[in-house]
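Written below as structure tokens is the structure these notes are about.
One chain of protein is taken out of this complex; the other chains stay put.
Note that the chains take the letters A and B in the order they are written out, and that residue 1 is the start of every chain.
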Amino acid sequence: MRNPDFKAELRAYLLGFGLALALTVVPFAVVVFGPGTQGLAIILITLCALAQLVVQLRYFLHLDLSEQKREDLHLVLFTVLLLGIMSIGTIWILGNLAIRM
Amino acid sequence: MSGEAQTSWLGRLNIDSLSIWRAIENPSVSEFVGAGAALVAIFGGIGALVLITWLRAWGTLWRDWLTSTDHKKIGVMYCVLALVMLLRGVIEGVVMRTQQAFGMGGGFLAPEHFSELFSTHGTIMIFFVAMPFIIGITNYVMPLQLGARDMSFPVLNQISLALTATGAALVMISLVLGEFATGGWTNYPPYTGKDFQPGPGPDYWIWAIVLSGLGTTLTGINFAVTLYKERAPGMTLFRMPIFCWTVLCASIVMIFALPPLTLAALMLAADRYLDFHFFTNDLGGNMMNYVNLFWLFGHPEVYLLVIPAYGVFSEVVPTFSGKRLYGYNSMVYATMAIAVLSFCVWLHHFFTMGQSANVNIAFGIASMAIAVPTGVKIYNWVATMYRARIRMTVPMIYATGFFFLFTIGGLTGVMLANPVISYQVHNTLFLVAHFHNVLIPGVLFGIFAGYHFWFPKVFGFRLEERWGKRAACLWVVGFCFTFLPLYALGLMGMPRRSVMWDDPAFQPFMWLALVGALTILSAVTALGIQLWVSVRNRAATACPLGDPWNGRTLEWSIPSPPPPYNFAQVPQVRTRDDFTDAKATGRAYQPLSAYEDIEMPRNTAIGMIVLIGSTLLGLALIFWIWWLAIVSVGVMLTALIGRTFWLNTTYTIPAEEIARDHQAWLAEVHAAQRITRAEETQAANRGRAALELPQGVSV
Partner (left out) sequence: MTQPNAKLHPGLNLGHHHGEAHNQAETVVFGFWVFLMSDLILFGLTFASYITLANNMGMASGPTPADIIDLVNVFAQTVLLLVSSLTFGVASLTMRHKMPAKVTIAWLGLSLVLGLAFLGLAALDFLNMANQGAVPSRSGYLSGLWSLVGLHAVHVTAGCFWIMIMIAQIAVLGLHPIVKSRVLRLGLFWHFLDIVWIGIFSIVYLGGLL
């Protein structure tokens, strides 16, 4: 039974939690205290959201690139591809229509 | 939406909801056609109940079919559902063609009635004929081709069927109660919003689509997981039959393209029921959002339908050519490419909505690109047939018709993918001709080819050849007469969905199309006769040994009909077209050294509970009977959750029983005469094929 012991795993969860919390506080702070320009704020919020996405996938959903069987990775990447096509396409098309209205 | 209707305990359901009552109150030809259809639906339903009672079949029906979790039974039920709905869809098509043939300046149908007809026809043909048929065939065939015992989630499979049947039932009930939407199969708002259509029509569409769509998504998940997790040992992805690959692509569409449709329908429901403003004209709604979401689903959907049809042809053509498929790998890549590309082209359904030329051209180019992988496929099939000893059986007639006609449909598709041309012919009968040109020779012919091909596997006897050939030829001819004239009419400027017209130049084409529609009707009749004749003569065409066509894949290596557990022992796969290889190398029909007990899922009534519950739920929502909605949801949830506390969901088939059946079958196989391909359609063919390879061609 080569199971990593309970404490170590718990610590990983706590680490993930801490990171996620930090990545939540930062964007809220940016909006509340409003330092810098709007463009900067948008970039910060986006980066924090993406980082938190990775953190949660890694520490809570245990999705990593190493031990996965290929098919699971296929699934997730494929979904992201399709979602990207669909949502970016939607925003592009309707944005274009809005401009031309 | 009158006040008193809302206070009744039956919501807004009242005597005027009965279409028969409406016909009595204000008689007209149009109302009589509607009432007649209602009567047919009612008497059809009652007739079926009486027949079942008379045959004393309730017990069998319940035990062997309705509560079964066997993928084979479920597949057959899907196909039966689709056949029934096909009948209605074709009749509606013929009625519309008749109306238009006499439509110069009038005709006999009221405009709303005509609109209801094309709306139900389109909805039924896509969602309740083509999809359940494809799903049914897949359900039956795919696990057998993979060497699996069942789907990954047998109970979920049953529930999916129930949800699909719910949608179909709602569309059928709309004949009798209330009326169906008049907004076409696309149901575009704001026309279908509550300002313009306050009645139950669009709600029928919404709930039929949402409920059956949920079933389809679940089916997609089931297919995909089965493909990934249930393959027999040795069956790598690249040893799967092409049909399984096409199912993988179809399930991708079911999983990822159904959500936009569900979402669009639910948003429309929010607009109609809760006064939201997604798609309204006022207060910041944007109906173009709906169009976009609908076609995010709509385009992948047509590939959901046609790709498995390609898969069927990829099984039929090699089998009846006696050769392996030409270019397996290119076929796989072409299929995958089509699946992904199909998510990149949805805008070609609304080139004229007003976006800039740059947006249009991007999607136009992507659309034209699909022709490339499709062309690869056509060449692969043709190359498979090249210098082969082809047997012109019924499936091959459909395949041949498909090659010629589908190519025409595909080419007009490339024309329509050009925004400049689309601006000229959009919303005309040219478009109607195009999509029937891909849907009938593509999807429907594929389905019929599969039906003839696998029928002996399912029921243990072959379909009668002569009536089959007649039906196939009638379909091909009927299709040409019905739909090719519509190209001309479209170019002459006749709009689609027109109840009447006034240019005398249209008339000759209208007559031609009517003749074609009647030919199609006779083709359907011929299919019915064929089934009747085949059942009557089933002793003469029995092929219980399982391999009537000298098949190539695993489903032919077991008895017909297969036992509940499919394979006495899960096969060990060595190559592509494993059964052909097994027959050539003597691996086939070997006795087993040991048999094991097999655990199979038990029957369950959960599907029937979901069917009844969700049908009532749909009606409750359509007619605002809120208490019924709550009760039906409560019952379904209680049943579904309660069932999860029940752990005893499987039963065991003892090894002795399996051994007895398997050995008896093997003895029969070894005793049987080996049939050459020349005798394929004769009574001697009991399903044991002689090994025949074309000269100079390896397995």
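Assume a contact is a pair of C-beta atoms (placed from the backbone, for glycine too) under 8 Å apart; a residue touches a chain by one contact, two chains touch by 3 or more.
What you are looking at is a predicted structure, and each value in this text was computed from that prediction instead of being measured.
Under the touch definition stated at the start, the shown chains contacted by the missing one in the entire complex are A, B. The omitted chain makes contact with just one of the residues B:84, B:221 or B:612: B:221. Considering the complete assembly, chain B touches the hidden chain via residues 152-153, 217, 220-222, 224-225, 228-230, 255-256, 258-260, 262-263, 267, 270-271, 274-278, 280, 282-286, 289, 293, 296, 641, 644-645, 647. Touching residues on chain A toward the chain that is not drawn are 1-3, 6, 9-10, 13-14, 16-17, 20-21, 24, 27-28, 30-32, 38, 41-42, 45-46, 48-49, 52-53, 56-57, 60-63, 67-69, 71-72, 75-76, 79, 82-83, 86-87, 90-91, 94-95, 98, 101.
We take it that only the chains that are shown with their structure count from here on.
Between chain A and chain B the centroid-to-centroid distance comes to 38 Å (mean Cα coordinates, whole Å). The part of chain A that touches chain B in the complex is made up of residues 71, 78-79, 81-82, 85-86, 89-90, 92-94, 96-97, 100-101. Those residues of chain B that touch chain A in the shared complex are 228, 252, 256, 260, 286, 288-289, 292-293, 296, 340, 343-344, 346-347, 353-356, 359.
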